[in-house]
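Okay, structure first, notes after.
Excluded from the complex is one protein chain; the other protein chains are retained at their positions.
Chain nomenclature is as follows: A, B and C, assigned in order of appearance, with residue numbering initiated at 1 for each chain independently.
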Amino acid sequence: MKILNSMRLKVPSKSSNEAFVRVAVAAFAAQLDPTCEEIADIKTAVSEAVTNCIVHGYRDKIGEIYIYARITSDRKLTIRIADKGCGIENIEKAMEPLYTTAPEGERSGLGFTVMESFMDRLKVTSKPGVGTTVTMEKKLSGRDKE
Amino acid sequence: MKILNSMRLKVPSKSSNEAFVRVAVAAFAAQLDPTCEEIADIKTAVSEAVTNCIVHGYRDKIGEIYIYARITSDRKLTIRIADKGCGIENIEKAMEPLYTTAPEGERSGLGFTVMESFMDRLKVTSKPGVGTTVTMEKKLSGRDKE
Amino acid sequence: MRIDVDGDQLIVYLEGEIDHHRAGLLREEIDEAIDIHRPLLLTLDFGGVTFMDSSGIGLVMGRWRLLNEYGGICELDHIPPHLRKVMRLAGLEKLANFRNS
Partner (left out) sequence: MRIDVDGDQLIVYLEGEIDHHRAGLLREEIDEAIDIHRPLLLTLDFGGVTFMDSSGIGLVMGRWRLLNEYGGICELDHIPPHLRKVMRLAGLEKLANFRNS
C-alpha cells in the first residue's frame, strides 16, 4: 500500500488542544473527501484519545502529545496518538466499557469504547511510567464526485 | 510574555498540504478568537510560505516542511515555517515585489510581499544548500465577546 | 448557553462543541442553576450542539445523579444524529428520557 501523505503534530497537553487536534486531523483527512459522518467519527475518536493523554496520561502536569496521521492508496486513514505519561497497568481492564479511574472528573469510562466503535481498528500499547500509544484505522468510503 | 500554547507540525512537501497546513494553523489561531479578516490574512500568509518550500525549496523532490506556531499572552501569534531545501542566495533580492525565479511555473513573485503585508512582521533566514526559515508575527485584535 | 426556568422545570440550551475542555465550564454553570432552583425536571436541550465526545456523556450522567439524589428527573431534547451515536454507546436511553430525537 502506497503512503499518499502523512503528518506529524506535537502539542502540549492543554485542554484547549483537544479542539485544535481534532480539527487538524479532520483537515488532514479531508484529502480523502470523507462524508460528514466519517469526519464526525474521526473527530470524536481523536478527541477521546487526546483527552486521555491530558486527563490520564499527564494528569496534573503538562507533557507533550504526539500525533501522527497518514493516508494510504487504499483510502485508509491511520492515526497514532501518544503520550509519555503515566502509562496503563492493565490495558484489557482499561478498555472495558464504563471502566474509569477518574470518576471524580466525571469521566464516563467510554473513551476507548467510542474509539473502537467509531473507527475500524484500535490498538493500545502502554507501559507504566513510560507512556501510552493509541493507533486507530479507518477506511473511508469513496464518495461520488459531483 | 507568557507562552500560552504552541504546536509543531511536520508534513512532506506535497502540494495537497498547502491547504492542510493553512487550515491547521488557522485552527490553532482560533484560540485567540480572531476576526474573519485576521483568519484570512493568516491563511494566505501561511499558504505563501508553505508553497515556497514546495515550489522553490524542494523544487523537484519531496522533503519535509517544519511548522511551528505559538501564541503568547499579549495575543501575538508567531508562525515559523522552514524547509531543508536549496536555500536562497540573495534574500534581499528574493524579497523584492515581483521578483521570482520560477516565472515558468506562473509564480508572480509576490509571495514575500503578501506575507509582509498580511502579517505584522516577517523575518527570512536562509543558507544555500541548507534551507530557509520564515518567521511571521501577527498581533490579534481583542474581539468583543458576545 | 441559555438556562430557562419554568416552574419546576429547568431547561438548559446547550450549544457549540462539548468536549472535556468545555464540559468542566458547562458543569459549573448548570450545577449553580440546579442548586438555586432545585428543579423536579431538568431538560438538557442538545439542539445547538455541533460536536460531542464521551465528556458529554459524563456531563449528562453527572447531572442525572445530582437530580436523582433529591428525586428530580432528567430528559434530553433535540439530540442531533451524530450525538445519538455517542449516547447510544452509553445506553443513555435507559437513564434519561429522550424527546424529539
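Just so it is clear, a contact is a pair of C-beta atoms (placed from the backbone, for glycine too) under 8 Å apart; a residue touches a chain by one contact, two chains touch by 3 or more.
Just so you know, these numbers come straight off a predicted model, no measurement behind them.
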- prompt: The chain left out here touches which displayed chains?
  reply: B
Contact with the hidden chain (one of B:N90, B:S108 or B:S141): B:S108
Field: Contacting the left-out chain in the complete assembly, out of B:V11, B:V25 or B:I54
entry: B:I54
- prompt: Hey, which subunit B residues sit against the chain that's not shown?
  reply: 15-16, 18-19, 22, 37, 40, 43-44, 47-48, 51, 54-55, 97, 105-108, 110-111, 113-114, 117-118
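The rule is simple: only the chains that are shown with their structure count from here on.
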Query: Measuring from the mean C-alpha position of subunit A to the mean C-alpha position of subunit C, what distance in angstrom results?
result: 25
Message: Using Cα averages as centroids, what's the distance between subunit A and subunit B in whole Å?
response: 27
- request: Please set out, as single numbers or ranges, the residues of subunit A touching at least two other chains.
  value: 16, 19
Message: Counting only residues that touch at least two other chains, what does the list for subunit C look like?
response: none
